[in-house]
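Right, I'll just put the structure down here and ask away after.
Apart from one protein chain that is not included, each protein chain of the complex appears where it belongs.
Chain naming follows the written order as A, B and C, and within any one chain the residues start at number 1.
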Amino acid sequence: MGTNRFNYHTKTRKGDLVQLITGRDNSFIIKLERGKVFQSHHGVIQHDDLINLHWGSRIKTHLGKVFIVFQPALDDLIRAIPRTTQIIYPKDIGYIIVTMGIGPGSIILEAGTGSGALTTALAYVVGDNGKVISYEKEKKNIQNAQKNLTIFGLEKIVTFKNRDIADGFDETDIQAIFVDLPNPEDYCTQIRKALIPGGYFGCILPTTNQVSRLVTSLKKHNFSFIEASEILHRYYQTTATRFRPKDKMVSHTGYLVFARKTTKLSETVG
Amino acid sequence: MGTNRFNYHTKTRKGDLVQLITGRDNSFIIKLERGKVFQSHHGVIQHDDLINLHWGSRIKTHLGKVFIVFQPALDDLIRAIPRTTQIIYPKDIGYIIVTMGIGPGSIILEAGTGSGALTTALAYVVGDNGKVISYEKEKKNIQNAQKNLTIFGLEKIVTFKNRDIADGFDETDIQAIFVDLPNPEDYCTQIRKALIPGGYFGCILPTTNQVSRLVTSLKKHNFSFIEASEILHRYYQTTATRFRPKDKMVSHTGYLVFARKTTKLSETVG
Amino acid sequence: MGTNRFNYHTKTRKGDLVQLITGRDNSFIIKLERGKVFQSHHGVIQHDDLINLHWGSRIKTHLGKVFIVFQPALDDLIRAIPRTTQIIYPKDIGYIIVTMGIGPGSIILEAGTGSGALTTALAYVVGDNGKVISYEKEKKNIQNAQKNLTIFGLEKIVTFKNRDIADGFDETDIQAIFVDLPNPEDYCTQIRKALIPGGYFGCILPTTNQVSRLVTSLKKHNFSFIEASEILHRYYQTTATRFRPKDKMVSHTGYLVFARKTTKLSETVG
Partner (left out) sequence: MGTNRFNYHTKTRKGDLVQLITGRDNSFIIKLERGKVFQSHHGVIQHDDLINLHWGSRIKTHLGKVFIVFQPALDDLIRAIPRTTQIIYPKDIGYIIVTMGIGPGSIILEAGTGSGALTTALAYVVGDNGKVISYEKEKKNIQNAQKNLTIFGLEKIVTFKNRDIADGFDETDIQAIFVDLPNPEDYCTQIRKALIPGGYFGCILPTTNQVSRLVTSLKKHNFSFIEASEILHRYYQTTATRFRPKDKMVSHTGYLVFARKTTKLSETVG
């Protein structure tokens, strides 16, 4: 079934994306290729030895370190992306997807590729029948994102445009645009032009000052259903007889702002 | 393009899913059919008058109430589901999807259909190339969920099984199982049998006592990477010059627990 | 022992402050006086019948409603204050007291009496050997606060000044000033003049915009150790076998901002 990224065979095969795990924060994601070698400071494993294993098998490096062989989930992919710029967290990505109605077959715009973490998540969610068009000024960021997408087999879903969105988007009647730039308030005109009426604008901003500026601009540009929120994710110790939150948590990633393009009565047919 | 739920034409058409909005918490989702009538306490609109409108148009009922015509997002669908049993929130659904690696083409199990809100979300995310198999003891819940899925055009993606999961699942080598029952700790054996090694177990539980019981059982049944957490979602007032959180918030929906099936060395090939 | 508000006798006496409780959110605080009558929609009780009871006794109104007779705690006093203006919460008051080092014998300034809730708390904490000097422009607010303080027996501890703090404070070398006004940034000069070096400035502000303005002003006026924070208080259901947070919570009361007056090298002796 070419339209999904999941292996519904019980053993690893050439070309599979494989997660080698020794602990939650100590894992590697590789694509299995005949003759290749996986190297880390834990030791060496031949790719050939990783092919035709049952998922969940344990395998030792030449140094005797044990790895488990898993299929990676989206969360794992995102965590595996090298963090050259700001990261986006699963708690935020999940809410963005659900709120903006992004799913299999969606055609969406991203403004600001950045590290490519959100690009990866969006590509994963729209799938082979969908399309992510990602605008980015820095060529370096595009190259970096493309490299990661290729490892994950998602490269055909994403089209990059090495452009400043101040010059506008090529697309119109788009269902959803996510802006990952520090000054989304400067692009409300361009965003309105690209969106279908009722279409979703979304962004994540670290500071309250940015949100204030954006909200002002969104209202001036006739966006409606403006929603601002933040999501806090709190992990617990998983000791059954001493169940309690972990001592520390991430306190802040960013404020999520969403809005929908509505039309003035004068613009409408109905 | 039959593989997505989105309309990439600029006007409404017969068969489209349409959201009629007068306010965030005052919206209706209907499927446009020739000759039908939309009725609410705000007045009456002919479906025929809703076909061939630009998305985002405004239309008046016979009582003069104005509605905006939007394409619904997943969030809107979930909010529109009648809440016969406990609801699941977008903040939680989003995180569940990302953590369990559910995407276009996934084949997944749900234990406990309940109100069908999560079933809807899962069907939406796996799309026409995926499959959700939902086990539920109460026939009434299945019928109710099926009705909602049909409205949303997602009914072909979901297979219901009117069964107690104490009797086990028919499926094996499944990538992800979400359990929406109060006592998941009682079904760890059945869940292990159905999961592929490395596959994800997930559930949401309202009380700490339930989490303690589940964690004990998961460990006894050799699950690994057990993660427990909670997600808090805090909305802000969107007044730019007086930016601040809203006065009240939902304090608790449930604890999210995830785990992966790992194998003992004795079970493995590698 | 005249220096405390607590009754270390086991029975109620004339002049005691008494809390009559029928439920957490249904209580009355009265001062026992010979010949007086307590009246509520639950019925009537003679004060004389309330004198010489063991603390914790139960007594019935003429309508048969049962009340428990308790000594009120500070939290109870604050909850009993009629909320003519914005309220201040125990979670915030407690942190304010600890952070600003307010205790028995402290002499402190309050700018903005408001509802008098914080005034009450401060008077309670500094005690008979301390002093709270509260500045307030609105005569009506002062009268209202005085009435409450008198009921609680705290009236001698507080001195009110019916003045605008734009005109400055009369006092100098003050250890702590709490400002409960929407624009504290306008009074940094006046606050500096009244504080002892190292003395604490504190305030609570509902919006992020106000905090930004205040922080700018505090830095310009050479305050140091500026701290901004917020306190979230989350109640739990107290069912032992189903321990979990309550469904809703207060999401926001205000941002707490503290700073200390430091001196420039040129101002110092050392």
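By definition in this document, contacts are C-beta pairs under 8 Å (C-beta built on N, C-alpha and C of every residue); 3 or more make two chains touch, one makes a residue touch a chain.
What you are looking at is a predicted structure, and each value in this text was computed from that prediction instead of being measured.
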- Note on the structure: Contact with the hidden chain, among C:S57, C:Q146 or C:N162, goes to C:S57
- Interface residues of subunit C (partner: the chain not displayed): 1, 3-6, 8, 10, 19, 24, 49, 53-59, 68-76, 78, 90-91, 93-107, 121, 124-130, 173, 175, 196-200, 208, 211-213, 215-216, 219, 224-241, 243, 255, 260-263, 265, 268-270
- Task: Kindly note down the residues of subunit B that lie in touch with the hidden chain.
- Result: 208-209, 212
- Task: Considering the whole complex rather than only what is displayed, give the residues of subunit A touching the chain that is not shown.
- Result: 206-209, 234-235, 241-252
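Quick note on the criterion: only the chains that are shown with their structure count from here on.
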- So which chain is the furthest away from subunit A, centre to centre on CA atoms? C
- Chain-centre distance (mean CA atoms) for subunit B and subunit C, in whole Å, is 46
- Going by the touch rule set out above, which residues of subunit C reach two or more other chains? 208-209
